[in-house]
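Okay, so here's the structure we're looking at.
With one protein chain withheld, the remaining protein chains of the complex are depicted in position.
Chain nomenclature is as follows: A and B, assigned in order of appearance, with residue numbering initiated at 1 for each chain independently.
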Amino acid sequence: MNIVLQEKYKDVTIYDGARIGNNVKIGRGTIIYPNASIGDNSFIGPYCTIGEPTSTYYSSENHDFKSTKIGANSIIRSYSIIYENVIIGNDFQTGHRVTIREESTIGHNCSLGTLCDLQGKLTIGNYVRLHSNVHIGQMSIIEDYVWIYPYVVLTNDPYPPMGKLKGVTIRKYAQVATSSVILPGVEIGKNSLIGASSLIRKDVEPERVIVGVPGKDICSVRDLRDDNNNQIYPWKEYLKDFRGYPWQITKK
Amino acid sequence: MNIVLQEKYKDVTIYDGARIGNNVKIGRGTIIYPNASIGDNSFIGPYCTIGEPTSTYYSSENHDFKSTKIGANSIIRSYSIIYENVIIGNDFQTGHRVTIREESTIGHNCSLGTLCDLQGKLTIGNYVRLHSNVHIGQMSIIEDYVWIYPYVVLTNDPYPPMGKLKGVTIRKYAQVATSSVILPGVEIGKNSLIGASSLIRKDVEPERVIVGVPGKDICSVRDLRDDNNNQIYPWKEYLKDFRGYPWQITKK
Partner (left out) sequence: MNIVLQEKYKDVTIYDGARIGNNVKIGRGTIIYPNASIGDNSFIGPYCTIGEPTSTYYSSENHDFKSTKIGANSIIRSYSIIYENVIIGNDFQTGHRVTIREESTIGHNCSLGTLCDLQGKLTIGNYVRLHSNVHIGQMSIIEDYVWIYPYVVLTNDPYPPMGKLKGVTIRKYAQVATSSVILPGVEIGKNSLIGASSLIRKDVEPERVIVGVPGKDICSVRDLRDDNNNQIYPWKEYLKDFRGYPWQITKK
């Protein structure tokens, strides 16, 4: 592999075959492997790695780097690692130290918080927001507009360490609160709400509220009220503050 | 922004306007943004970032860096990131890969473990100790001498993802054990003890022991005894090993 010296990207290691779009800024120390492409108008922070090779790299003389694509207008913050064979849509954002492994597809307008660890073989929709330090096991499917909060784990091995993996599926608009664990193969229904520190062993119907270890179905999301007795869920109908969603009017 | 080359800080990126105190050591690859200042006799490890810009940086041509201050005699270990608009007192220490976001104030003699993730808009007192991988949500208040253990999360959004944030408050000397989650707006009383893996939904009175999901009040901290039947709490009265606290005689 040759390293291409580009005057405008000082102290960045860009391998031959990488494609950098127009008006892209790249911080010092970042490594961009062959066959990675960065969309126009993106920022890549310092000390990132784009197109990180998978494990076969360590046992073969001539590793064949698969295609990695970062959409336009993206912000990848420092120390993040995105493996080869990851396709990400436009307007993507990450915090720091994010890891995204191979064979993953992420839609547009997604945001991943600092320290998120995506283990690969994933399908993630559009407008998905993962807060800090979310762990997504292999074979998970996350639909549009889902939010997941810190230290949540989507697992995949029902009989560890046998490795007969079953991914978790999370349907549109669902919210999974802090430190919850979703067991292998479980489906979380549309518009449902999983309370903090819950352990979810069974499928969750749409619009249900589940809390506890193990999780208990306590009510419909439509039964929840805020401190002023206002209905708040399904949140798409009640969210007043702008979150960048297409059905809302931009305030700024 | 200009980068100022300082002969003694080889392979360190120091922007024009940064202030480095006397007898400061800085590891290779570290980036110090404008308007950051490092107190005398401090160590900044390799690959740190001091004065990281907030999100407006990505949409404006001329970002106005706010002031960031690290107190004297501090040790910031490698790969840590401290945002702009963070003020930290003297004798500060971090482990590796710590992230501290904007609009935060941290007192003197504090210590943050490896992988701590402080989300900003925080007020932290003196002699506070966070162990590894503690997540502090925005708007939290942590008083003097509090200890928080690994994977604890202080949350802030009562109706996710509505974003009407309410911070957590933790009063003096309280201990929050491993993997506990504190829900938005909760106050943890002085000298209280939260057991491991607890979920705290309601305010906790001073000197109470709370355990479980959801947390139950099981006794006063004064009722706890160690293996030798000695009283151990409130710990300030019984702590024998030197922890660097001002009321103790230094053994070394």
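Just so we're on the same page, a contact is a pair of C-beta atoms (placed from the backbone, for glycine too) under 8 Å apart; a residue touches a chain by one contact, two chains touch by 3 or more.
Predicted model, so just to flag it, every value in this text is computed and none were measured.
Although one chain is not drawn, the whole complex shows that of A:Y9, A:F43, A:F65 or A:Y79 it is A:Y79 that touches it. Among the residues A:I87, A:I141, A:L199 or A:L224, only A:L199 touches the chain that is left out of the figure. Within the full complex, the residue among A:I106, A:I148 or A:V181 touching the omitted chain is A:V181. Across A:R97, A:K121, A:R171 or A:R208, the residue that sits in touch with the chain not pictured is A:R97. Residues of subunit A in touch with the missing chain: 13, 29, 31, 47, 49, 52, 58, 79, 81, 97, 99, 115, 117, 119, 133, 135, 151, 153, 155, 158-164, 179, 181, 183, 197, 199, 213.
For subunit B, the residues touching the chain absent from view are 28-29, 43, 46-47, 75, 78-79, 95-97, 114-115, 129, 132-133, 147, 149-151, 175, 177-179, 193, 196-197, 212-213, 224, 226-227, 232-233, 235, 238-241, 243.
Rule of thumb we're sticking to: only the chains that are shown with their structure count from here on.
Each chain gets one centre point, the mean of its Cα atoms, and the points for subunit A and subunit B are 26 Å apart.
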